[in-house]
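Only one protein chain is missing; all other protein chains are in place.
As written, the chains take the letters A, B and C, and residue 1 is the first residue of each chain.
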Amino acid sequence: MNEIVPVVDLRGISIEFPGVKALDGVDLRLFQGEVHALMGENGAGKSTLIKALTGVYAIDSGTITVLGEQHRFAGPAEAQDARISTVYQEVNLCPNLSIEENILLGREPRRRGGIHWKEVRRRARAVLERLNLGHLDPGSVLSSHSIAIQQLVAIARSVQVDAKVLILDEPTSSLDTEEVQQLFAVIRSLRDHGVAILFVSHFLEQVYEISDRMTVLRNGRLVGEFMTRELPRMSLISKMMGKELDALTELDRSDVRTRPDRTDAVPLLLAEKLGRKGSVGNVDIALYEGQILGLAGLLGSGRTETARLLFGADRADQGQLTIRGTAQTLRSPRSAIDHGIAFSSENRKEEGLIGDLSVRDNLVLAMQASQGWLRRIPAHQQDQLTEKFIGALDIRPADKDALIRNLSGGNQQKVLLARWLITNPKLLILDEPTRGIDIGAKTQIQKLISTLAGDGMSIIFISAELEEVLRLSDHIAVLKDRRMVADLPNDGVTMEDVMTIIAGSAA
Amino acid sequence: MNALLKHRLTWPVLALVLLLLLNQVFRADFLSVRLQDGHLYGSLIDILRNGAPTILIALGMTLVIASRGIDLSVGAVAAIAGAVSCTYIYTSPDPSSLRTAAVAVALAVVAGLVLGLWNGFLVSVVGIQPIIATLVLMTAGRGLAQLVTDGQIISVSNDSYQSIGAGFVLGLPISILIAAAAFLAAGLLTRRTALGTLIEAVGINPVASRLAGLNARTITMAVYVFSGLCAAIAGLMISSNVTAADANNAGLYIEMDAILAVVIGGTSLAGGRYSLVGTLIGALIIQTLTTTVYTLGIPPEVTLVFKALVVIIVCLLQSSRARTLLKQRRRPVTATSDVKVAI
Amino acid sequence: MSVVTRTPAPLNRTRISLLQGKARYAPTLATVGLFLAMFAAGAVMYPGFLSGQVFLNLLVDNTFLIVLAVGMTFVILTGGIDLSVGSVVALSMMIAAALLQAGWNPIAVIALVLLTGATFGLLMGLVIQVFEIQPFIVTLAGLFLARGLCYVISVDSITVTDPFFTAMAQARIPLGGRMFISPGVVIALLVVTLAFYVLHQTRFGRTVYAIGGGESSALLMGLAVPRTKVLVYGISGLCSAVAGVLFSFYSLSGYSLAATGLELDAIAAVVVGGTLLTGGYGYVLGSLAGVLILGIVQTFISYEGTLSSWWTRIVIGALLLAFILLQKLFSRKVPVT
Partner (left out) sequence: GGGTDAGIGAGGGSGDGITMGFAQVGAESGWRSANTKSVQDAAEKAGVDLKFSDAQQKQENQIKAIRSYIQQQVDVIAFSPVVESGWDTVLKEAKDAGIPVILTDRAVDSSDTSLYKTFLGSDFVEEGKKAGDWLVEDSASTDGPINIVELQGTTGAAPAIDRKEGFEAAIAADPDLTIVQSQTGDFTRSGGKQVMEAFLKNTPDIDVVYAHNDDMGLGAIEAIEAAGKVPGKDIKIITVDAVKDGMTALADGKINYIVECNPLLGEQLMDLAAKVVAGEEVPERVVTEESAFTPEQAKEVLASREY
């Protein structure tokens, strides 16, 4: 394949942000009809490289060649004109518009007298069906859908055009196995039609499954370009991390003993037929101290909604909630927090980050909120806490005063996790906590969760990766069609078991 | 030097200094301050004294804007405060006593707090967009003030009351001292406690703030109450300065001046990070601008054109984009933040 | 917008999912419904209120405000604001009156006025876009500048005696039954229709909504964000100039203090019409309804005829509030207000 001219050829790309050299002389070649994985730890510079290519960021030095022609795109619009189609890391769509509009925005079919809305719908339907999303109403407002659906819509938008290059920056971070497979089917067919695809993911399985070749970055520098099948996983990981991987050996299953139900004790949290009209129903949970409850279910099955109910972000209007033996109504997140409940949202951008505040301010925010505004956490204590967690979670750059919106996606996620860890909650609800986190950090976080549970913290764990759920949880609650349908103690539950329940029990 | 150039207050300060120097060029004794009848006297003192109400109101406005709101009602609240206090003094049996003045001030302050609470309630509990919520009071408020004064200008003669806006202690105008005290109080209150950060958090991302456990409602309420309080005190200053309550004209358009001051001071109307010092400088720039018009003898017909040009120049100076365009420095093509002007 | 009310994306997403896409229309529908209710209330309370002409007068007397609100809707949909509109109306009137007085051809005058307004708006848009200065400030400076230019032209008021303008001012289009509208109404309604078309049938219009939904997202989607942002201010400037011409037809004069505070009326009309100030949600038809609502409030007051000056203000404020509250009540299913 090497004789062929690359579709995209990046050479010596450098970008410096104030204080950070995000890219330092990076090369990348993309060939027609290949899936190319861009690999690296959180903050390695993957997203920045993509933004450099598509003209979001101006480059300091280097050359961008597309189809043999040198370019310097002045913005995403120009990159699109050169038939480069991109899904950026955070969902970048317009929440106020409908799905179909989002898919076709800027390239609406026209006819005499304006936009051909019928055709818009037809095309949107077609591409949604291609992604197996035919059940979605193309006219519904985007913001009414979960992050996963939004991610899929973004993908639908990107594959809707006739592109030469398709760039997908962590497109699968919220998706279930099923959706991932659907996406891969589309990717493969595009590849077979000669599209060059750049794919970023922290899921090694997926990378190995779909990619032909990969480029590895570390700290903004190029480590090398490899053929996927020639690079064993372990060496990929050590190339990404720059060190040998002993700390990273898969989480030992024996580490996660199933903590038995303590039927003698009062459960920390007891939900009985908890629900909310139009949202989720029939949530029955008994969670004891030190237990991990995993929520399993398909995309849109209501896991996020369940978590929101338990946190008071939405108010429950059915059933009963008992916390440590007393019946409670959670009117707001505030009251949940007062009961020792913490919730880390899957929607980092809208529901987590305070973008214009520093890492430190973001990190201590929840703790400060629960202490009240009068008792400001002293500066030295703030610094101490921040430094501790920057170290513990390996947050990069290790700069307390950096604005959080300038951090890479994975590092933002770590800060948000730390925000809740410092409040030392009794119950920690984690909705996709490992979303967009690199393999090293992910294992670290899984370990952390396990340790926290060992220390007596209860955890509700939601992840699109069912394996991760099965590996960590003591109990697994299965949701289907926004109702809870089963609660399994995790004594060797397998993926098949869960899938059977989801497939089987008619709601 | 470079750090100094980058500091966000450098350019507003520079603008202020330039304006003052411009005046000095036209009038050699502009910057001189002398002692007259035992108190300081001079154009600089006038700027501070006349700027005190704007400074006060802009302080309150800064916090409101930081929380992603806006308060259009401040002028009306100032008018109500003046109307309430002057009408009380006018109708009281002992219109020149200290006690009467004290009660009048207390009444005005309470009125300001209540009106602030009302705005805060509409915005945070009822959930009306701030610009409209406060537009209601902006419209109705002057009516209320006129209702209190029966549409008349109420003149009072009470020395203690007059001293709020026109009096001196130790040679310093009392209004400046009040503004300074309010400035310090606001600074301490927001920076020594966590209030400042919490307000910023609510302003930047209200949803995330709520999920982090912040009581956004209370915080919002608090900033509007503070704004109401500042407006009431400013209203007292304005009316005491001329020893009369003019329900229709007191504090007219002061909300625009205050917003302008806040923005010139570097606080974004989209909410979030704010700078009280910046606001202070912004308010001084605006007052100096008015004085400059008088000093230069600019005819009233072109005053507005002149003001508009200065405002544009100050904003251009302050815009980092303008400077980078000049220097042709590399920067991300895309705007980094997703925030929108929220008013 | 407000601290707790701006709910981007999914805070209450289940609610909206119940109504699916239709919920987007709720605030606007509520506005229209409330307008009808108010009209009915007026008919019950005051004799002579229930007449077609009372309704038509709402249009006749507010042509310029309708056009202004249309321009403002574009700007607000992108999440911006334009405070200069009232002053640009006054400036347009001054220019028109001064040129007509100097004997210019009325059509040339109108063309020049429209050009001036559009250019003024475009310039403000350029400053906003290129220098990244907040719209509030740029347009506030625009407000000062345009008003200042009015004074520079003349502090005295200038009467328009041009036959064409006079004809436009006094022409009445009969609708039967002693009811009539003015030519200005036709122009205003044309502007509304055109705006509706542009917003919903052109890519430019969809980009306007997209920018309101998330500017950086729109940019990453490859939309022409900078151009659109500049253009909406141009449109608002153009609408202000059209409004200025309509106001000239209406009052046959140029006056440097005319149309003061009209920007707040326009903003209020847009917001009352169900458009969110943070951008992204709203319709021009809502803004039209918003203007009619503000107009009917005034009609109520003049029919009442016993309110003192201050009670007039208080009642206007109270009715505005009552209206917003009702609208909230009727459209509360929607997560975005």
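Just so we're on the same page, contacts are C-beta pairs under 8 Å (C-beta built on N, C-alpha and C of every residue); 3 or more make two chains touch, one makes a residue touch a chain.
Just so it is clear, the structure is predicted and the values come from calculations on it, not from any experiment.
Taking every chain of the complex into account, the absent chain touches B, C.
Interface note for the absent chain: among C:Asn105, C:Thr193 or C:Ser308, the touching residue is C:Ser308. The hidden chain makes contact, of the residues B:Val126, B:Ala166, B:Leu189 or B:Met256, with B:Ala166. Touching the missing chain, out of C:Ser51, C:Thr119 or C:Thr202, is residue C:Ser51.
Although one chain is hidden here, its contacts on subunit C can still be listed: residues 48, 51, 53-54, 57, 60-61, 64, 150-151, 155-161, 166, 169-170, 247, 250-261, 295, 298-299, 301-303, 305-310, 312-313. Counting the whole complex, the residues of subunit B in touch with the unshown chain are 27, 29-30, 36-37, 41-43, 46, 50, 146, 150-153, 155, 166, 238, 241-244, 246, 248-250, 252, 290-291, 293-295, 297, 299-301, 303.
Criterion: only the chains that are shown with their structure count from here on.
Centre-to-centre separation of subunit A and subunit B, using mean CA positions: 44 Å.
With centres taken as mean Cα positions, subunit C sits 29 Å from subunit B. Residue positions of subunit C with contacts to 2 or more other chains are 8-9, 11, 212, 214, 216-217, 219-220. Multi-chain contact residues of subunit B, defined as those touching 2 or more other chains: 207, 210, 219, 334, 336-338. Only residues 192-195, 197-198, 200-201, 204-205, 207-215, 219, 272-273, 330-334, 336-339 of subunit B touch subunit A when the two sit together in their complex. The touching residues of subunit A, counted against subunit B in their complex, run 51, 55-58, 60, 74-76, 311, 313, 332-334, 337, 343, 345, 349-357, 361, 365-366, 368-377, 405-406, 419. Subunit C makes touch with subunit A in their complex at residues 8-18, 20-21, 23-24, 197, 200-203, 206-207, 209-210, 212-214, 216-224, 280-281, 335-336.
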